[in-house]
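A single protein chain has been omitted from the complex, and every remaining protein chain is retained in its original position.
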Amino acid sequence: MSTATEPVRILPQSPANSGSDSGEGQLLEVSMGPQHPSTHGVFRMDVVLDGERVVRLKPVFGYLHRNHEKIAEHETYLGSMPYTDRLDYICSLTNNWAYALAVEKLAGIQVPERAEYIRIITAEMTRFLNHAALIGFLTQDMGASGTPLMYAFRERETILDLFESLTGARMMCNYMRFGGCRVDLPAGWLDQAKKFAATLPRFLEEFERLLATNEILMARTQGVGVLSKEFAVNAGVTGPVLRASGVNYDVRKVDKYGIYDRFAFKVPLGEHGDTYDRYMIRLLEMHESLKILNQALQDIPEGPIVDPKTKIRGFRPKPGEAYGRIEAPKGELGFYLISDGTANPYRYRVRSSCMMNLTVLEDLCIGHNVADVVVILGSIDIVMGEVDR
Amino acid sequence: MDENLKSELRKQGIVATTLQELYNWGRKNSLWPLNFGLACCAIEMIAASMARYDMARFGAEVFRPSPRQADLMIVAGTVTKKMAPQVVRLYNQMAEPKYVISMGACAISGGPFKQGYNVLKGIDRYIPVDVYIPGCPPRPEALIDALMALQKIIDKQSLTGADRPRHLQADAPSEFVVPEFGAHDLEPSQNPEVWQPPLVNISLGGTDDAGKH
Partner (left out) sequence: MTPENIKSEVEASIPGCQLEIVSNPSPSGQHSLRIDPAHAVAIATFLRDAEPLRLDYCSNVTGVDWPGKEISEKVKVKQLVDGVEQEVEEIRKTQTIGHLEVVYHLYSMEKKHGPVILRMRTEDRAERVHLPSLTPVWRSAEFQEREIFDLYGVIFDGHPDLRRILMWDGFEDHPMRRDYVEPDDFEYEPTAHDEVLERARQHRTVMGPL
């Protein structure tokens, strides 16, 4: 069901936009969205079709533009932290970490070790949550009617219980502070987390068995939406989508922010760059996240969780600017801050991974069927809160 | 009808009821929501329909993608000015009887993003809302509570009389004016038939609205 402002239009054929073998050749322009069961939020695509094949595709967004950057110019630095939760609303703790990292770079704040470990534990749990939910949504787009999604959400609910006992909220955690974390781990949290991490290998095996040798899934995703290496790099694509095309670039290994250089984990790379690779990369990344999680839960030391010298109230960094970035589950999330010495930032910019990943959508979909558009969009993994900010 | 008589009859296998009760019972236990999530609250709505907080028990399992087939619109998330005409259009396309639940602080009044050039300060400016759920985001239990409150409202609706619901009154409007994109703002910026800004004055000196003691 589409709710376009204009009705469906039939374009007259011209030599420029024919490109089809059919003798008649009338092109159909359809607007998919902004309310559509498969568009992952309020996202619209103006698709020009020749029969079932896509000839042109223009993404239209801005339906969730909540002017986060303008609000941040009126807020203090700390006051923007709850708004960062609502950027990529499925993974709120990694958003918090990216912002805290940028401010720590701006003001030169050091973070104690225990806080770094807690940050890594929560970030890897978030990555796990995000990839499981995404694979569930991908299968739902393909018509699996929600059953793999129910399995993924079962694990998600357990992780959200852990987050709630740690931060006080299920989704909008608002947990990181400049120089560390807000609250220390409650008693027994580590044991619960270790017990939960011990059940995860069985869940991963079950999930993989359900889906990775499924004929329908393989037929619908192999060879669909192939993204070449050079184009991916030039278009600024990051995250699992980039690594599925074979480019070895993971901000955790390149920048070594936090204490990621102490952990042994691999970066899975894809060969073909199609939708199936993007989907399998996320399964493999869940395995690697589990490795990091187990290591961190073993090695976490005692100590303070926030740098005692940081002024949290009345925080006024010196004039200057900084760009801080992390490897969020969807790609590279960066914050660019310009400070003029007052309590409010002069310019606050969010470098959104999902918006950059959308640059390649048109080129991936041309030549495929309309049904593949839905699958390709699902594999790019967008969340409108981050695309529109 | 006498309750004792009713229960006696039921023991014999005879169910006695009124047409109004039967009509409302059928409607309230099969509310079909429209598949309409805008932002973060949509994830909590999905979580409410998943295995832990099952909404299917209340008859609201079938999320229809088409507004023509749905009778409940859960506006979950921030409504921006760019999206507002589409929301009103979707509401107009739904068939009567239709209900709206405004989920989350953003749909009630703009929420944390109230100070914004693109944020609509509440969806009740253009369409009538039945239940409001505060929270950012509200827990799935709160959504189920709102669904139960809506079921209570439906239960009390009468088939005849002056207080019968909108869909049984021939002259009550069921479609509302769709805002247009203006140069600086939506035109009109609100629908006066549906919403008037409340004038709230809380002061310690005990003045009334005119500012006098």
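The first chain written gets the first letter, and so on, giving A and B; residue counts start at 1 in each chain.
The criterion applied here is as follows: a residue touches a chain if its C-beta (ideal position, glycine included) is under 8 Å from a C-beta of that chain, and two chains touch if they have at least 3 such contacts.
Remember, it's a predicted structure, so these values are computed and weren't measured experimentally.
Enquirer: Where the complex has a chain not shown, which of A:T76, A:Q192 or A:T359 is the residue touching it?
Expert: That would be A:T359, which touches the missing chain.
Enquirer: Given the contact definition stated above, which residue among B:R64, B:R89, B:K121 or B:R139 touches the chain not shown here?
Expert: Answer from the full complex: B:K121 touches the omitted chain.
Enquirer: Which residue among A:V30, A:M218 or A:V233 touches the omitted chain?
Expert: Of the candidates A:V30, A:M218 or A:V233, A:V233 is in touch with the missing chain.
Enquirer: Kindly note down the residues of subunit A that lie in touch with the hidden chain.
Expert: 61-62, 65, 67, 69-70, 105-108, 231, 233-237, 247, 249, 254, 317-323, 325, 332, 334, 336, 338-339, 346-347, 349, 351, 355-356, 358-359, 388
Enquirer: Footprint of the hidden chain on subunit B, which residues?
Expert: 81-82, 114-118, 121, 181-185, 189-190, 192, 196-203
Convention: only the chains that are shown with their structure count from here on.
Enquirer: Return the distance between the CA-based centres of subunit A and subunit B, expressed in whole Å.
Expert: 31
Enquirer: Taking the complex as given, what residues does subunit A use to touch subunit B?
Expert: 1, 3, 5, 34-37, 41-42, 62-68, 70-71, 74, 82-83, 86, 89-90, 149-150, 153-154, 156-157, 170-172, 384-385
Enquirer: Which residues of subunit B touch subunit A once you look at their complex with the stated criterion?
Expert: 35-40, 42-44, 46-47, 50-52, 65-68, 77-78, 80, 82-83, 85-86, 89-90, 93, 112-113, 115-119, 136-137, 139
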